[in-house]
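In this view, the complex is presented without one of its protein chains, the others remaining in place.
Chain lettering (A and B) follows the sequence in which the chains are written, and residue indices restart at 1 in each chain.
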Amino acid sequence: MYPDTKELVTSLTSIMSISGQEEQGRETLCSILQPYFDEYIPDPSGTHVFVRRCGKQGAPKLLLDAHFDEIGMMVRDITEEGFLRVVSIGGLDRRILPAAEVLIYGKETLYGVIGAVPPHLQKAEDYKQAPKIEELLIDTGYDRETLRTLVDIGTPVGFYEKTASLLGSRICGRSMDNKACCAAAVLGAAMAKRENMAWDLYVTLSAREEAGMASGCSAAAYRIRPDAAIVTDVTFASAPGVREDESGKMGNGPVLSLSAVTDRRLTERLLQLCRQREISCQTCVDACDTGTNATMLSLVGAGIPTAVVSVPITSMHTYNETVDTVDIEYAAALFAAAAEEEGLRS
Amino acid sequence: MRTILKKLLQIPSVSGREARLGKYISKEMQPYFDTVESDALGNVICRKRGEGKKLLFCAHMDEIGFIVTFIEEDGFLRGAPVGGIDFHAAAYSKVVFENGQVGALIPEEGVKPEDYKGDTFVVDIGAKSREDAECLVSVGHCFSLESQLFSLAGDRICGRPLDDKLGCAILMSAAQEAASFQNDITFVFSVQEEVGLRGARTAASYVEPDFGIAVDVTMTGDVKGAKPMAVSLGKGAAIKLKDKSVICDGFLAEKMASIASEHAIPVQKEILTVGGSDTAALQLAGAGCRAGCVSIPLRYCHSGVEIADYKDVQACRELVCAIAQNKF
Partner (left out) sequence: MKQDWTTMSLLEELSCAFGPSGCEDAVADIIRSRIAMYCDEFLPDPMGGVLARICGTGTMEEGAVSPRRLMLSCHMDEVGFMIRSITEEGLLKIASMCGSDTRVLAGRRVLVGNAAFQVRGVFGVKPLHLVKSADRGSALDIDELYVDIGAGSRQAAEEVVHVGDFGTFESDFVSFGQESGYIKGKALDDRLGCAVLCSVMRRVYEMEKRPACDLYFAFTCREELGISGARTAAYRIDPDYAIVLEATAAGDISGTPEYRQVAHLGRGGALSLMDRSTIYDRPFTDWILETAMGENIPCQIKQYVSGGNDAAHIHKSRTGVRCAAVSAPARYIHTASNVVAKKDIESIEQLLMAVINRLYNEKK
């Protein structure tokens, strides 16, 4: 039994998990994922660890990491007139923020609109400038006094857009980075047939990747001590302005990283598995840095051989990241195959 | 005519606020015309029925100015320009409100002259607070630079707003000859020219003339640093061929020139490369008409010290009368 991909992505994206806030959605997350795993281990770092065992004594551990956190904002100040000022959490794209819709996770979840300067106050040259984050105002429709009872300095603020369908198997919405890959990891675990599994599979939905520290992933891995690891994260899909050789084509399957910082043998094995099982996949060169948790993860403890399997998305770090669910399903198939492959590291 | 002009200058008439001036002109024009009406926008339309072609003469009553948009906590007023204000010419000037209140138009400290615009100016009426100011003026009140008129050397006069109260004065003075007019004649004293030729358009739609002739000021090429332009102060009435808003009707322009030469009225041809006039609105209103303009040469237009030559003004008056008396 495994879940419908779009439904799974939709339910994962609806859990707010702005970097540093990953634990808030624990109950919801566990209730969604409980059918597919044997065990849940909360990690003090905020990382959620879900385990699916193969049932064999002394089986090696495969860690499948997908960061669970998402970019967002945090309340910095409430103005006299009752507007919120914010700082960014993660690499927010300020070119798309005016008039964007947000949710403010205070005592109650409030709706808000990021203010845009009215046209009569703008000069033509202003249109060419993206506003600075510190200049932005969030309009909640509350006066200052009431707002102060509901929202505090430090309250997280996230985007409003829910997951929606485009043509065919494509979907769009907030936080496809990285809920699409979380879904791929969960789906992969669910698809692995227990009788065939050669590995105990540890799925870490890790904290604080967008905050630039990979701390959630490393901490969990330190406790788990896996024998091998696969990091799954989003990568750039081919689109106008994106070079073809630094991106993957949407719908053509997951993108495997060829990099100096990942384990080449593990990567080659995964590519081989794709060929054997007729799983569509593609490769991409990330010479010195994959821009994922992989670099830090591979350095944990005495070192962990790590590969990177990515799902291509467009419009990364906007509130309408777009992904093809077919790519999620191909990635999941690869993860299931890996968990069933005894000779993954030979 | 100087008396008429003086009287007109005493009545403020920023675009949109011409009602008082319109009332005065209506009353003055009553004896000379069959009907004197005012339309929805406030144009004064004076009509003398007659045989033959329908001629419309049009001078605009409105002047450029400002409208109060906001009163600050500390009693300063914010305003927006009404019409083409030259803020360099207006800075640090005395301004007068419709109710007689006076004030000073001041740029904000530190604003460079090249950045002058509506939002960088305030009016100081001496009020100490918003409450104080609200007793004297309110949002929506209009004001303008102080009106004035004085004589210079020879026949030259200086003051404001000669644009286009000179034109109004010319028509009002010409009206005294109305008994001698041929044709079906309408004099229109139009509103809202300075904000986009709005009044002349609806007036012309109403009258549906065969010929529409504006009487308005034009710039001259004889001031220091001026763009080359073949119009000089003192060389007579100008017959407009073209400005930025209109290409005048060729037949009418020639006819005007030949009438002038028959009556030995000094005229010059005018091609203006900036600015527009009611001529354009007359030409396009309704099914359109043959349109032209009798222009009054004027130096330093839209400043507080516009300068005209009285001889030119007289020539314009004579030309208007001669056209009205000519059988078309």
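Simple rule for what comes next: a contact is a pair of C-beta atoms (placed from the backbone, for glycine too) under 8 Å apart; a residue touches a chain by one contact, two chains touch by 3 or more.
Since the model is a prediction, treat every value here as computed from it, not as a measurement.
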item: Full-complex contact with the absent chain, from A:42, A:168, A:212 or A:301; value: A:168
item: Identified contact with the non-displayed chain, of B:160, B:198 or B:290; value: B:198
item: Sole residue of A:21, A:218, A:259 or A:315 that reaches the chain not shown, by the stated touch rule; value: A:315
item: Which residue of A:58, A:241 or A:343 touches the chain not shown here; value: A:241
item: Interface residues of chain A (partner: the chain not displayed); value: 79-81, 83, 91, 93-101, 110-113, 115-122, 124, 127-132, 135, 137, 139-143, 146, 161, 164-168, 170, 172, 236, 238-243, 246, 250-251, 291, 314-320, 322, 324
item: Residue numbers in chain B that touch the chain omitted from display; value: 15-17, 19, 39-41, 43, 67, 69-70, 72-73, 78, 80, 82, 118-119, 139-140, 192, 195-196, 198-199, 201-203, 205-206
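Quick note on the criterion: only the chains that are shown with their structure count from here on.
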item: Whole-Å gap between the CA centroids of chain A and chain B; value: 68
